[in-house]
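Note that one protein chain is taken out, while the other chains of the complex remain in position.
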Amino acid sequence: MLKMGLLGCGRIGQVHARTIRGLDNARLVAVADAVPEAAQALAARSGAETRSAEDILAATDIDAVVIGTPTDTHFDYIHAAARAGKAIFCEKPIDMSVDRIRACMDVVAAAGVPFMTGFNRRFDPNFASLRNRIAKGAIGAIELVQITSRDPAPPPLSYIARSGGLFRDMMIHDFDMARFLMGEEFVRLHAVGAALVDPAIGEAGDVDTAAVILTTASGRICQISNSRRAAYGYDQRIEVHGESGMLRAENQLETTVELANGDGFHRDRAQHFFLERYEAAFRNEMTAFIDAVETGATPTPSIGDGLMAQIMADAADLSRQTGQPVDLTTG
Amino acid sequence: MLKMGLLGCGRIGQVHARTIRGLDNARLVAVADAVPEAAQALAARSGAETRSAEDILAATDIDAVVIGTPTDTHFDYIHAAARAGKAIFCEKPIDMSVDRIRACMDVVAAAGVPFMTGFNRRFDPNFASLRNRIAKGAIGAIELVQITSRDPAPPPLSYIARSGGLFRDMMIHDFDMARFLMGEEFVRLHAVGAALVDPAIGEAGDVDTAAVILTTASGRICQISNSRRAAYGYDQRIEVHGESGMLRAENQLETTVELANGDGFHRDRAQHFFLERYEAAFRNEMTAFIDAVETGATPTPSIGDGLMAQIMADAADLSRQTGQPVDLTTG
Amino acid sequence: MLKMGLLGCGRIGQVHARTIRGLDNARLVAVADAVPEAAQALAARSGAETRSAEDILAATDIDAVVIGTPTDTHFDYIHAAARAGKAIFCEKPIDMSVDRIRACMDVVAAAGVPFMTGFNRRFDPNFASLRNRIAKGAIGAIELVQITSRDPAPPPLSYIARSGGLFRDMMIHDFDMARFLMGEEFVRLHAVGAALVDPAIGEAGDVDTAAVILTTASGRICQISNSRRAAYGYDQRIEVHGESGMLRAENQLETTVELANGDGFHRDRAQHFFLERYEAAFRNEMTAFIDAVETGATPTPSIGDGLMAQIMADAADLSRQTGQPVDLTTG
Partner (left out) sequence: MLKMGLLGCGRIGQVHARTIRGLDNARLVAVADAVPEAAQALAARSGAETRSAEDILAATDIDAVVIGTPTDTHFDYIHAAARAGKAIFCEKPIDMSVDRIRACMDVVAAAGVPFMTGFNRRFDPNFASLRNRIAKGAIGAIELVQITSRDPAPPPLSYIARSGGLFRDMMIHDFDMARFLMGEEFVRLHAVGAALVDPAIGEAGDVDTAAVILTTASGRICQISNSRRAAYGYDQRIEVHGESGMLRAENQLETTVELANGDGFHRDRAQHFFLERYEAAFRNEMTAFIDAVETGATPTPSIGDGLMAQIMADAADLSRQTGQPVDLTTG
């Protein structure tokens, strides 16, 4: 029975609390949030106490912490949790600064505590199945990976301003997925992007439409495209070509119903956004973390995976601004 | 906050207990089962007490009961629950005897208690969406309904022997669905069937493959086909033709992944069986019952819906044996 | 090089003329039509002569005739062609009268000439592939066949009046397909039908919406549904269930293009009607006839196949009118 504390009671914290409540081998002991009402509401629904973040990190009756607070707090909480010997689940991105993530890696390594980075998409049943089939040789050696990721609509400009930009906020998931699927590190990256959805996003220095080509040392290729807008719902697709075939994961639609009429055949929109599409992924992710800690296995994705994705996001931002490819091996 | 008692802690009772646990407006007070260990295990997981069925039916701290016990116990439990003024959710079939269902209807009507029959498929998100679109006129007046229902594999012969036969055990769901979708009562039924999957099923007096044609007074048609076997998973599909188009609900596959190789394009099997396919349906069904009781609305499907489906199942069995159509209006 | 004559230069005659023109092992020598202009126009496009039907049937420079004239002329032309020793391709239905078809069978058998009945759908690449896979054991022994056939819109009432009714004019194709796929003769048939599309069709004594259940001696089942209307195009689908799986053939859509927008995912209508959907089937059918005659093989579907489908159509009409099943073995 893993005794857990939760830092951050916002949308994602609530998702994790619900998962923990449904498990037999974990218990949510306490929750914390900068907004006391948020902590109290989640505590009431979860049968947990409210405590301060500091108390949770220092508590002797808590074995593991879930960090779902704003990104700029992760660094301090990771340091405190590691020093207190707690297992750590931390939402992505670990930090906006690659140097600070490296510092976190060092403290986590020194403390020897389990650490998992919250790249939830690895746990989506479709993508996980696709990865398993690659591992079992269903398509032989991989030649080209193609990832499509499009949000249903842009976030508020205020969010974009503090998001680190599309590559660090959105495509970072796809960088991790590309590494997860390819099984060979990327050595070179070229990114393009523009503000085609909303000029205000461009005026804020960001892009809302982007594409990236990545290559490995052996010449394997990954194409990623992102957009902040998709009229038909959250577009989350992957296609992997190998020597003996292709694997692809399609979107999950709202229902399986099809209407046929004088205009043709009509199916539903894709599930609206990440809370719907990745509901099972979030559940499987937290379950995997808890199972790893309980059994002594090393959780993945690791803090190193979080670091690599951030390095790629920084490189993409640089490439988009300079118009030149970036070498990923000189980090 | 609806205080609930659960009779029957088997597979379906566990499904309902889990749903109730996740709701804010209901609480599972007590559970009962003929096997004490089953009751204790579910009670422990649900934070409920174990009591005898009689105690639950007589309890003053319980407002509603969920009856998930063997079919031959439903009659007595419905009578006791109705007389005790409790809201009743009863699994299908209510009883194998149409006369005894009528007796239950009478006692429920006399007591004035809410009653819901457990035809879970009405609450499947796909079928519910299909029905809503019919109601909104998406295809105009209905002309023909086609229902396909195939189990992944036959149950044990011991189950078949006490099941009442394919029409009462399996196709009863499709009879309810046909009525739910058509919106006009059926007046005539013709059934055929054979034991093509397993001769032993035929020797037991039952069939494992069957088809039925139903017609309404205005000439509208429903075709149903059932089989106890489908190599590719639980096959649950509906197609409805109307004056301006068709609506169809396809199976839910295990994942959205597709493999393309030298043999073509390959997708996953359909979800294995009813616990997987109708997971959301069971949740939505119990939620609807609780919401109806809490708000004072009349729950549907009603006990009368349970009666009509049983009448149709009896008629199908008779038609299959005699080889002649059966008039449904002379019941 | 098979030297051919064509009787009937209407829509279907033109289809056959075009096929013959594209083949290396056949030549269209002459065409005939009751309307001289129709014959002349087709002759000009085909590099053929115009002759009278009688001259074609008597010609010594013609080996095979294609009969695509109105149904009531088939009987005389078949007799004349058989007696003249010509190979015969005759459009369905061979005749509206089962007795007269039997008379044609006798004269054809006596003459020993090759004869093929124009059930084009057996040559649709999708249905032919489905049949081949059944024959190769892809799904084991067949248990249930389901055929859906819906025209895009009803023909003129004047056509319906002389069509012999839906079962003889439209479902006759599905009766042949059911026999083609099942591989075991049907022994019993139950039909229902109504005029739901257009009351005037009902006033003319016909139906526009119908369903039939067929069973074989061993209990295998076939379900057929027909409608004179389908808003989304010509609906031609087949589904076959066997002991180890299912085979199904879907409609051919106008293009493979899909539009995704705020309303969901949208594909094209099904191909409009039989000239589009069965373009390849008509070509493959005539090619098969010519190849059979050239190689001395026996063409199928045979005149006996034409007879059986007509017997089933008569039985369906009777069953629909009486409301009772019809025994097919007492013909």
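Order of writing sets the chain letters: A, B and C. Residues in each chain are counted from 1.
We adopt the following convention: a residue touches a chain if its C-beta (ideal position, glycine included) is under 8 Å from a C-beta of that chain, and two chains touch if they have at least 3 such contacts.
A quick note: this is a predicted structure, and the numbers were derived from the prediction, not measured.
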| item | value |
| --- | --- |
| Where the missing chain makes contact, among the chains that are shown | A, B, C |
| Full-complex contact with the absent chain, from C:N25, C:S218, C:S244 or C:T322 | C:S244 |
| Options C:V98, C:A138 or C:L275, residue touching the unrepresented chain | C:A138 |
| Contacting the left-out chain in the complete assembly, out of C:P155, C:P199 or C:G262 | C:G262 |
| Touching residue (missing chain; options A:Q14, A:S227 or A:Q310) | A:S227 |
| Absent-chain interface as seen on subunit A, which is shown | 141, 143-144, 146, 148, 150, 188, 190, 192-197, 209-211, 213, 215, 218-221, 223, 225, 227, 229-232, 235, 241, 243-246, 323-325 |
| Those residues of subunit B which, in the complete complex, touch the missing chain | 230-232, 253, 260-270 |
| For subunit C, residues in touch with the removed chain | 22, 24, 45, 125-126, 129-130, 133, 138-139, 244-252, 254-262, 268 |
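In the analysis below, only the chains that are shown with their structure count from here on.
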| item | value |
| --- | --- |
| Centre distance in Å when subunit A and subunit C are each reduced to the mean of their C-alpha atoms | 58 |
| Where subunit B touches two or more other chains, by residue | 244-246 |
